[in-house]
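What follows is a single structure, written as structure tokens, with notes after it.
The complex is shown incomplete by one protein chain, all other protein chains being positioned as in the whole.
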Amino acid sequence: MSVEENFAKNSEFNLSMVPSKFASFMRTCVIWQFIRFVAINLKMIIVVRKSH
Amino acid sequence: MIKEERNFADPQFETAMIPGRFQRTMRHCIVWQLIRMVFFSVRSIGIIMVNLKNEKELPST
Amino acid sequence: MARLVVLGAGVAGHTTATFAKKWLGNGHEVVVVTPNSLWNWIPSNIWVGVGGMSKEDVVFPLAPVYQKAGIDFRQAKAVSIHPEGKDGSDTPYVTVEYTGQNKEGQTEEITYDYLVNATGPKLNFDATPGLGNGEGGIGSNTVSVCTADHAVHASQELKQVFEKAKRGERQKILVGTGHGMCTCQGAAFEYIHNIHHEAEKAGVRDNVDIKWISNEAFLGDFGMGGMHMKVNGYVVSSRIFAESLYTERNIPWIIGAHVNKIEEGKAHYELLDGSTGEEEFDFAMLIPPFAGAGMKAYDKAGEDITSKIFNPGGFMFVDGDYAPKPYDEWKAADWPRTYQNRDYKNIFAAGIAFAPPHIISKPAKSPNGTPINPTPPRTGMPSGIIGKAVAHSIVDLIKNGSSAHLHEASMAEMGAACVASAGKGLTGGQAAAMTIYPVVPDFDKYPGTGRDTEYTFGEIGLAGHWIKHILHHLFIWKAKLKPGWTLIPE
Partner (left out) sequence: MARLVILGAGIAGHTAATFAKKWLADAHEVVVISPNSLWNWIPSNIWVGVGKMDKKRVTFPLAPVYAKAGIDFRQAKALAIYPEGKESDKHPFVTIEYTGQGREGQTEALSYDYLINATGPKLNFGATPGLGTGSHIGPHTVSVCTADHAAEAHERLRAILDKARQGHRQKIVVGTGHGTCTCHGAAFEYALNVEHAARQAGVRDRVDIQWISNEPYPGDFGMDGMQLGIMGYVTSVRIMAESLFSERGIHWINSAHVSKVDAGRLEYEQVDGTTGEEAFDFAMLIPPFSGVGLKAYDRQGTEITDTMFLPNGFMRVDADYTPKPYAEWKASDWPVTYRNPDYPNVFAAGIAFAPPHPISKPRTSPRGTPITPMPPRTGMPSGTIGKAVAHSIVNLIREGDRAKLHTASMAEMGAICVASAGTGFQSGQAVSFTMYPLVKDFETYPGTGRDTKRTYGEIGLSGHWIKYILHHLFLWKAKLKPGWTLIPE
């Protein structure tokens, strides 16, 4: 509820996607982020390999 | 040519979220959609309950 | 025995020099000319700027590393290039002016067989009145995080602002770009989100208004015309991604702004629609525009040929297609592939020093004729990749003669991985991890977004912070040429 009040503060905020409590929590949830860490690394390695 | 990329060629479509292949598949995946239907039904019942709860009785004037 | 002279020891120059030396061995000479005695991992400067790291964490002295590697290091500033030599000698050379090694102020001519210009940018604070001190340095009105020293200064100023906020004084922070032609929005983006994060940690966020101002046409342009990336299975414009992040953190934005004047506590700006405005601040970090390092060039007769070798911005012409063309005729193929100078085949330019054929974002002007558009970023991963390719080419030229095949690293065929910090902390930190392929959009190959959405992806979270932190140590390890450094990709 706290972050979505931002919508009211500024009309230009209206085209945004503001994370809910769950999404915010997942962003700093260590277990989930470890999984994402591996996934992002794989994605990055692919791009690095494509670039050389 | 990937569908979602073609659509972004139009500037009016800039601020959109266009589903990728995975999201498009999930939208028609029967098992997942059954789960979503149950989920949405539960939400709908929540709304109906709130409406019933909010129906108050006021003294007639 | 051939001599390769590398001007600059940033990401591009350092990569070129170290790989060239490794491949050439002791049979040939590699000389590095740079005015700084320290190597700096620039991406971490933003953490110095919020007090999360000290200067020592992001720099190390170059001399011992080069000594161990057998690279001839001259702490000097390159002044001019003489690609045809001079009267009486055909050997090309550069003149340098020492800034250290106890030879301060002395000039010297260093001959070369091959030259790599990797001088990086000049931080052109003078482009906006009030942004600098008139000597290319940082002024008293605004701070910067472009160098480690600037960042240290910024963190001290920021600390004072936080202290005032703690005492209940409302503070206004402005972060962004200080001119209509800036690049490097990424650094400002990271800095503003790190400030937000630190303000929250310090419990003063409610007393601090944070605002973004930049020359981008929309939030999330980043000088690359924005990008469309996969997020949660959807393809979205980086605009939504960025606007969402700013909204979530209650950071309003001014976009399409050319900051034309800074006074104490006040920035004046002009917008793309021609309107003007001003914004007050207690603390402002505004990135200056970049110019070339300001080297001159002379032919054999001593005539100034600077404009033949460099574009008006001071960046070196290479094998790009520099013919002016309207925006919709721009092609991915215009971008340079080998970074070889078009006139002198033994000169290359890498990193920020090469002249991009055109900007990547859509060019835009205000009704008053002020160009307001971000110039293309050439930092980080692309710099390293280009540096390595150039080293490869020169090594082949030295070993196999002028018929050698040159190595290519077009930014239109190059992906980049970019991790933009949004707050530091082992469990509370966050960063936006992005991959983008290719850097320069190729609308022939990928009509629509210009990029391959399979490989263009973005996500924000703690994992991104871990990656950024690991990259910090990894690249400093690599730059120090510690065991296994060649295994670490650019």
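The letters A, B and C name the chains in turn, as written, and every chain counts its residues from 1.
Here is the rule we go by: contacts are C-beta pairs under 8 Å (C-beta built on N, C-alpha and C of every residue); 3 or more make two chains touch, one makes a residue touch a chain.
Keep in mind that what you see is a predicted model, and the values were worked out from it rather than measured.
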Where C:V48, C:I240, C:V318 or C:A417 are the choices, the one touching the absent chain is C:I240
Contacts from chain A to the absent chain lie at residues 1, 3-8, 14-20, 22-23, 26
For chain B, residues touching the missing partner are 4, 7-8, 10, 12-13, 15-19, 26-30, 32-34, 36-37, 40-41, 43-44, 46-48, 50-52, 54-61
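Here is the rule we go by: only the chains that are shown with their structure count from here on.
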A student comparing A-C to B-C should find more C-beta pairs in contact for A-C
Expressed in whole Å, how far the mean CA point of chain A lies from that of chain B is 21
Rounded to the nearest Å, the gap separating the Cα centres of chain A and chain C is 25
Two or more other chains are touched by the chain C residues 240
Flagged in chain A as touching 2+ other chains are 15
Within the complex, chain A is touched by chain C residues 240, 243-244, 246-248, 250, 252-253, 381, 385, 409, 413-417, 427-428, 430, 433, 435-437, 455, 457, 459-464, 466-467, 489-490
As the complex stands, chain A meets chain C at residues 3, 6-7, 9-10, 12-13, 15-19, 26-30, 32-34, 36-37, 39-41, 43-44, 46-48, 50-52
In the complex, chain B touches chain C at residues 1-2, 4-9, 14-20, 22-23, 26
